[in-house]
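Note that one protein chain of the assembly has been removed; the remaining protein chains are unaltered in position.
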Amino acid sequence: MALEIGFVGLGAMGAPIAANLLVAGHHLTVWNRTRSKAEPLRHKGAHLVDHPGDVAKSGGIVVSMLADDAALEQLVLGEAELAYRLGKGGVHVSLSTVSPATTRHLAKRHHEAGGALIAAPVFGRPDAAAAKRLAVCVSGSPAPKERVRPILDAIGVAVFDFGSEPGAANVAKLAGNFMIASALEAMGEAFVMAEKQGLDRKQLANLLGSTLFACPVYQIYGPLIAERRHSPAGFRLPLGLKDLELAIKTAAEVNVPLPLGSMLRDRFMAALANGREDLDWSAVALGASDDAGLRGNSSS
Amino acid sequence: MALEIGFVGLGAMGAPIAANLLVAGHHLTVWNRTRSKAEPLRHKGAHLVDHPGDVAKSGGIVVSMLADDAALEQLVLGEAELAYRLGKGGVHVSLSTVSPATTRHLAKRHHEAGGALIAAPVFGRPDAAAAKRLAVCVSGSPAPKERVRPILDAIGVAVFDFGSEPGAANVAKLAGNFMIASALEAMGEAFVMAEKQGLDRKQLANLLGSTLFACPVYQIYGPLIAERRHSPAGFRLPLGLKDLELAIKTAAEVNVPLPLGSMLRDRFMAALANGREDLDWSAVALGASDDAGLRGNSSS
Amino acid sequence: MALEIGFVGLGAMGAPIAANLLVAGHHLTVWNRTRSKAEPLRHKGAHLVDHPGDVAKSGGIVVSMLADDAALEQLVLGEAELAYRLGKGGVHVSLSTVSPATTRHLAKRHHEAGGALIAAPVFGRPDAAAAKRLAVCVSGSPAPKERVRPILDAIGVAVFDFGSEPGAANVAKLAGNFMIASALEAMGEAFVMAEKQGLDRKQLANLLGSTLFACPVYQIYGPLIAERRHSPAGFRLPLGLKDLELAIKTAAEVNVPLPLGSMLRDRFMAALANGREDLDWSAVALGASDDAGLRGNSSS
Partner (left out) sequence: MALEIGFVGLGAMGAPIAANLLVAGHHLTVWNRTRSKAEPLRHKGAHLVDHPGDVAKSGGIVVSMLADDAALEQLVLGEAELAYRLGKGGVHVSLSTVSPATTRHLAKRHHEAGGALIAAPVFGRPDAAAAKRLAVCVSGSPAPKERVRPILDAIGVAVFDFGSEPGAANVAKLAGNFMIASALEAMGEAFVMAEKQGLDRKQLANLLGSTLFACPVYQIYGPLIAERRHSPAGFRLPLGLKDLELAIKTAAEVNVPLPLGSMLRDRFMAALANGREDLDWSAVALGASDDAGLRGNSSS
């Protein structure tokens, strides 16, 4: 059944996701800060509006994919007044990677307005979004979650339901990103040990990625790290740091130390201090090379 | 073509590997410290001898799978005099997880005796060994490596050749075990953050293991860590510490710091100090639970 | 020359400091949230007021010693309107341990109102405050800094001027607290190594505190840590965590990783998760005991 959907945020991830919703037969009303980025979608049948609030109808559905907590707060509580405009019976499907605390706070505002916020952060890079291969984590109230399920099915390959507590899906997403970053560091250290012992980094990446670690994270990042190929950036390093800090903050709320997370945060910060802000977040692995005196090798 | 093979070391890994060599049609002469463990192999056709040196014939082939560097040194240089007995043209296939330094040292002795040592450490637990699903890393001189290739094919599912430098395969093996340990710690931290935020640990393990991390390490250890099920031990915690220390030592030889490795070593040591020496090495993940005040939950 | 001084914040540190200002002959107008705590000062000659804003006169001087950044912001920008009330020519001497960012922000507001904020955080515990043995760090505009110099001389034993940038003194204070925390952890680890090797912890503390480390931090905390005597708290553990987080945040502003700071933060958090929130911050050293399996010894 075709749904009427408002959509905000046509960035590298949002654009292919919105396109898939059109492919699935849904009707889209979209807004994006940079209007030109919305044009391709208009050609595919989306309706463009001039103000973010105009994507929402009372009791309707809006999907958002934004850069950070502040942008999401601005959408819900700021001038766009999304919580108010969606009003009674409205559902806001929030795909952004934000803190569970922000999700909980905004879910309460939607609830006060008679609606609901469903957190549905996704795993996957832009090519996975385009290919409908995203993994979707979801949490929030059962009824609205059920209602928007066709949307989740239209954008991803699998949906993992973490229950009714609104922030739970964000916790899962942050846990996943923390684990990817951990794998980046582990590869960084292992590969530089192998290199200085005379092995071929690429061959080690190949061994691991085709046996014990035959899964996307290692198969995607293993060769990049082995070859120190961190540009162009699929996911920029400062965004990796942002997500890691959200994980650390989320853990700290419940007094959970993340020593590996702390080490990673320091690695990311050192990468920024050493001029790597435009590289892919996999460049965090260069820290291990610097430590080992292979700084010359580190400049990609 | 059937080969005459001497075999030393019928432990949890050695026994199924030797059995697969028999299945492949090779002739085995075996020795094991505890003779009773060799009996099942005798029933499958292996010839038993009373002294380890007796598995070797001048110019022949011997495969060993031993507990640690000291045991391997003892076999090659001690009373069994393997380097001398294999002599000119002999090949020693060393499957043990040992330091590259030990391999290099012993390879030199074999070389002086006119033979060769081929390092061929394997990835996989005993069930993988039985199922012939091991991944084999190999390094050493080209000609003897070629000669023993049928042995490697008979025990594993894939062979990764790291060249002629004898210790290279050991470096790869230690790098792999370091990376597994890193994954254990990452799961330990991520799961306890999720747990204290109200999520179901098992569900998070399931999400990760069926998407980004859909590979053996996470699929095997994810559920064990999620359920804090660390007994019976597939690979005992002190052995994990031993391998990690070999990795740190191997990295230190070439001035490579492994900060993640150091953190893991401290986690393993804390696990020993807290009475977990009989648990599986995945119990290293309990450290994150202790830190988070979930010590009660930590006792399996 | 006697000064007219407003004073806000009569806690464990503020009360003895205010008393010393009276002893030095200055005139005090004081306010405290809990009025009863101000009574002893009234008996010593201070004038009490009912609203915090009433301690300020246009062009006058106010000294504040508050719990955290939020309380200080509230005083300057909230209902008390301190920046506005001090107005043109007024000087606010801020003794609190807060972030340099907060100081800079509030200094700007005072500047806009025609006045100045002088940061003057102090080192020392309440007994040092009472004994006029505080070390005072100071930063801010030269002229107002000169004007309030008699105040700084009246409360401490030495004044260290970090120049005209308002936040600089706060950076120095946070650096100092970070270094104290580092010393606590170092003692925690060293003493437990010594203990499990059969040495007397107290004797080691005595050796260090009377030779290489013959200075207040080690002489005060060494015996406390050696004897695991962390109650009563001179400075509660959560306050130590707060200061450490300010240091980490301040370092992060300029992309400086503090790996030792991160480790300490995780130790503090683990201490909270393990029920040590009411102990002195030196109890952070118990983490090393826990790791070493001496948890039983750790409960003071």
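List of remarks:
Note that the chains take the letters A, B and C in the order they are written out, and that residue 1 is the start of every chain.
Here, contacts are C-beta pairs under 8 Å (C-beta built on N, C-alpha and C of every residue); 3 or more make two chains touch, one makes a residue touch a chain.
Because the structure is predicted, anything quoted here is derived from the model rather than measured.
Though it is not drawn, the left-out chain touches A, B, C in the full complex.
Interface note for the absent chain: among C:Pro52, C:Gly87 or C:Pro100, the touching residue is C:Pro100.
Between the chain not shown and the residues C:Leu48, C:Val217 or C:Leu239, the one that touches is C:Val217. From the set C:Leu41, C:Leu204 or C:Ala271, the residue in touch with the chain omitted from the display is C:Leu204, counting the whole complex. Of the candidate positions A:Gln74, A:Asn206 or A:Asn274, contact with the unshown chain belongs to A:Asn274. Hidden from this view is one chain, which touches chain A at 266, 269-270, 273-275, 290-293, 295. Considering the complete assembly, chain B touches the hidden chain via residues 252, 255-259, 262-263, 265-267, 269-270, 272-273.
Within chain C, the residues in touch with the undisplayed chain are 100, 123, 135, 137, 158, 160, 162-163, 165, 167-168, 171-172, 174-176, 178-180, 182-183, 185-187, 189-194, 196-200, 203-204, 206-208, 210-218, 247, 250-251, 253-261, 263, 288, 291-293.
What we mean here is this: only the chains that are shown with their structure count from here on.
For the pair chain A and chain B, the distance between mean C-alpha positions equals 37 Å.
In terms of their C-alpha centroids, the spacing between chain A and chain C amounts to 40 Å. Residue positions of chain B touching 2 or more other chains, listed in rising order: 291-293.
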